[in-house]
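Apart from one protein chain that is not included, each protein chain of the complex appears where it belongs.
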Amino acid sequence: MNIEKRFIRKDSLKKLFDALVAKNKVVYAPVTRNGKTSFRIVNDFSLISGDYIQTTQSSKEVTFPRTEKILDFEKNKDGIGVKPVDIQPVHESVIWGIRPCDAVGKGELGAIFNWDSKDEIFNARVAKTTLISFSCSRADEYCFCTSVGGNPGNTEGSDILLTLAGEGGDYLAEIITEKGGAVMAAAPELFEKDPGIEKDKYLASLPARFSHTEIRNKLDKFFESEEWARQSLRCIGCGACAYVCPTCACFDIQDESHGKSGSRVRCWDSCGFSLFTLHTSGHNPREVQSQRWRQRIMHKFSYMPERLSVYGCTGCGRCSRGCPVDMNLLEHLISIQEVTV
Amino acid sequence: MRENIYLPYQMKIERVTYEAPGVKTFMLKFINEEDREKFEFKAGQFGEYSVYGVGESTFCIASSPTRKGYIECTFRQTGRVTNALSNCEEGSIIGFRGPYGNVFPIEEWKGKNLLFIAGGIALPPMRCVIWNCLDLRENFRDVTIIYGARSVKDLVYKHELKDWELRKDVKLITTVDPGGESPDWRGEIGFVPTIVEKTAPSAKDTIAIVCGPPVMIKFTFPVLAKLGFSDDNIYTTLENRMKCGFGKCGRCNVGKVYVCKDGPVFTLAQLKDLPDEY
Amino acid sequence: MDELKNKVRELLGSGTVKVFIGYTTGTAGTKRALFAEKPEDAEGLVFDSSCIQNLAVYVTKQEVKEKGMMGISATLPVMRSLVQLARENQVSDSGIKVIGITPESRLIDFGNLSEVEKYIHQFQLEIDQKNRDMLEKLDKMTVSERWQFWLKELEPCFKCYACRAACPMCYCHRCTVEYNQPQWIPVPSHASGNLQWHIMRAVHLVGRCIDCDACANACPLAIPFNLLNKRMIEDARKHFGGYQPVLSGDHLMSTFKPDDKENFIR
Partner (left out) sequence: MAEFEPKIVAFVCNWCTYAGADLTGTSRIKYASNVRIIRFPCTGRIDYMLLIKAFDEGADGIIVSGCHPNDCHYTSGNFHARRRWIMFRDLCNLMGIDMQRIKFSWVSAAEGAKWAEVVNSTVTDIRALGPYEEYRRILNHHSKEVTNG
């Protein structure tokens, strides 16, 4: 489908939001609390935060919840009854106000969940989610989408992309997919004719800092490098980077029961945890933090491109912002590019 | 194709066999007739076995794909799930997802000699391929099995070892570590690599399949090399921690290789290309 | 600042110390840990009031320990942590050299941990007014209101365990949450799992927490769970006269008094 360009006036934005809520969509939008901006279900437009470069967490939780039930079981007199989770009742939802880099993350997650067997639980959620992205007019020192093939006005993955066109507060709306078209159909009168807005003029300027293909080539021979140990010395091995990341998909499968019944759930896990790869025998293939840090970088910038044909990083910078010890991914990637093997 | 890829087949424990201290074999039958008929696997593949309310655990299918209608698994009681499995009685229902992973290229081995080398609890993954080959015995030339364990009581599949011993078309060599023998032990005494060096057949036209604890593997490979086995003719299986079994949970990869998809079966030549992460 | 750099150059140059743990400037002016191993690395050292990470967390990290004798620039909370860690046999004079930094940014070249102990005992372990007010506010709520407060506050917690990782006292190789026989703490993040995790964390730190706020600063979601630790510090004072990290002797929760007062046991 060709991208259709329209124009939305400042005061039409709220009307569009209200129209979506009125259509019974579950709308996730950025809300700021305790100084952190996260996607929450919002019914009231005034609660939405406008002043953020990036949300603390990515929106992946909508399609890949941190705890997702996969089946229920119940012990009965005949043994055990097992009921797979019914994926159909997932609500039609809209993610409002995500950044283009987050929308790219949708595709990267999708690659992981579909490269071999298809994860229909994930796919059902994606199918029912519409992404209304907002281009970036500002970037900070953590952002590096342009270094991994994105840009502040990237349409990839979004259903509609809104670009703030100057001080006036009006928006250029790019309707990218059929889902985006359906949003427009919810309030067609709000989508006016595009007066010919020059989108690029309003986007943040963010020169690329490294070349992801160069990094990828370099990583092929970088496994044994001492750089990993040097970089990860201050890493304390928590899972913050993985949990705020829009593309990290590592998970655990756990059973939880109360009395005779319970559920099996799929829940987030992180390659940064020391017990992630621990064998029951006590042997651990990735014993120290440098090996785990290497896995994180290699997986995103070498293994994923090779096996899944996508990079595992959108350049959103959340991992660096959320890191308690300032493990700055951009800085580390640049240093990998600079170090001689 | 199952819509929910995490959904296990319901399996009934048909028979429990005590193999060795802490080691049991389950014969599992599909509760659903349709599942039973559709289910197919090949030697070398593994699955996720689960006790509802406790969790899932990964291990190989220990029965041969030539024996239809059921699968068998052998496990040692070590962690939470294997402990719970161990407490299951005949008739209880457990979950099974699979089969996952790649297979031993048995087709390619036609007309060759086979040398199986296993240590301790690593005979189960081997047993699958041994029976598979024995059931197609006419396809192969000499078959030699070298199996060692710490002590006589730690040898698993004792009744099958007897079967193999009696067969004229199989050469079976069993061994126990020094000090592990019983008064009536008639097999070899010594560590597996030493016994391999002493008793292995010629490397010419021979495929070696090696499974065992890391330390055994580490010392057996050089012996095989010395005997003239090429890296392409030595097979083994890797076991890394896994949760999903289909390349999503992110746990099992060794470099860019996913053990759950590209493995668990590897040739030594392939292993040498991998980083030391297993 | 230069005094610190010179001191570290001297320590590394003479080989007294193999690695010096200090602060340096990180992204956007924030401060982060620096591991100086050569005298010239000392050039990167900085110190100011924004150096808030508790560096004592690194003295139990295997990869840092392997480098040999450690030196550390220690603010009051770091010194307290070190003394507590020494009490728990995690660090000793043979493994660490402490360069103290007073609240006035004066350097103290401690000869050994006993001197550090003596120094920290000049200061009471006391929680600040802002948090005291917050606790008071919570006390005024009904039990149900407090329950709702915590459900809401803990709801975003996705169990990244940054709070645990940032805490110098959480040095266990295998934490209770990682034991699964039995599974003390549910692995997934959900209301009851989060509640249990934070109760457990708070209890394991009773009498050991030195109120450095490293956990709260580390939390990527800014969850105020450190209020639990602060309440425990206040209560220890109320019930048992408070505590201070010590190099020897009894620890608040490993001991008792026959006349400990309570009013709830029938």
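A, B and C label the chains in the order they appear, each numbered from 1.
Here, a contact is a pair of C-beta atoms (placed from the backbone, for glycine too) under 8 Å apart; a residue touches a chain by one contact, two chains touch by 3 or more.
Everything numeric in this text was worked out from a predicted model, so none of it was measured.
**Student:** Taking the complete complex into account, which shown chains does the hidden chain touch?
**Tutor:** Touch partners of the hidden chain, whole complex considered, are A, C.
**Student:** For the chain that's not shown, point to the residue among A:Lys5, A:Lys23, A:Arg40 or A:Arg230 touching it.
**Tutor:** If we include the chain that is not displayed, A:Arg40 is the one touching it.
**Student:** Have a look at C:Ile52, C:Met69, C:Ile108 or C:Met253 and name the one touching the chain we're not showing.
**Tutor:** Result: among the candidates, C:Met253 touches the missing chain.
**Student:** Could you tell which one of C:Ser49, C:Ser94, C:Gln124 or C:Ser144 touches the chain left off the display?
**Tutor:** Answering carefully, the residue with contact to the hidden chain is C:Ser144.
**Student:** Touching the absent chain in the whole complex: find that residue among C:Leu195, C:Ala222 or C:Leu247.
**Tutor:** Touches the omitted chain: C:Leu195.
**Student:** State which residues belonging to chain A touch the missing partner chain.
**Tutor:** 26, 28, 31, 33, 38-43, 47, 61-62, 65, 67-69, 85, 91, 93, 256, 258-259, 263, 265
**Student:** Across the whole complex, list the residues on chain C that are touched by the chain not included here.
**Tutor:** Counting over the whole complex, chain C touches the hidden chain at residues 135, 138-139, 143-151, 155, 184-185, 188, 190-192, 195-196, 198-200, 202-203, 206, 227-228, 231-232, 235-236, 239-240, 253, 255-258, 260, 262, 264-266.
The criterion applied here is as follows: only the chains that are shown with their structure count from here on.
**Student:** Based on which chains are in contact, what kind of graph results: line, ring, star, complete or other?
**Tutor:** Graph shape here is complete: every pair of chains touches.
**Student:** Return the chain pair with more inter-chain C-beta contacts, choosing between A-C and B-C.
**Tutor:** If we tally the contacting C-beta pairs, A-C comes out ahead.
**Student:** Just by CA atoms, which chain is the most central one?
**Tutor:** A
**Student:** Enumerate the residues of chain A that touch no fewer than two other chains.
**Tutor:** In chain A, the residues touching two or more other chains are 252, 254.
**Student:** Can you list the chain C residues touching chain A in their complex?
**Tutor:** Result: residues 26-28, 30, 32-33, 35, 53, 57-58, 61-64, 156, 158-162, 164-166, 173-174, 178, 186-190, 217-224 of chain C touch chain A.
**Student:** Mind pulling up the chain B residues that touch chain A in the complex?
**Tutor:** So the residues of chain B in touch with chain A come to 1, 3-8, 10, 50-56, 78-79, 82, 92-93, 95, 214, 239-241, 243-244, 246-251, 253-256, 258, 261, 275, 277-278.
**Student:** Within their complex, state which residues of chain A touch chain C.
**Tutor:** 34-36, 38, 56-57, 66-67, 140-142, 229, 232-234, 236-240, 242-244, 252, 254, 256, 265, 267-268, 270, 273-275, 288-290, 320, 322-326, 328, 331
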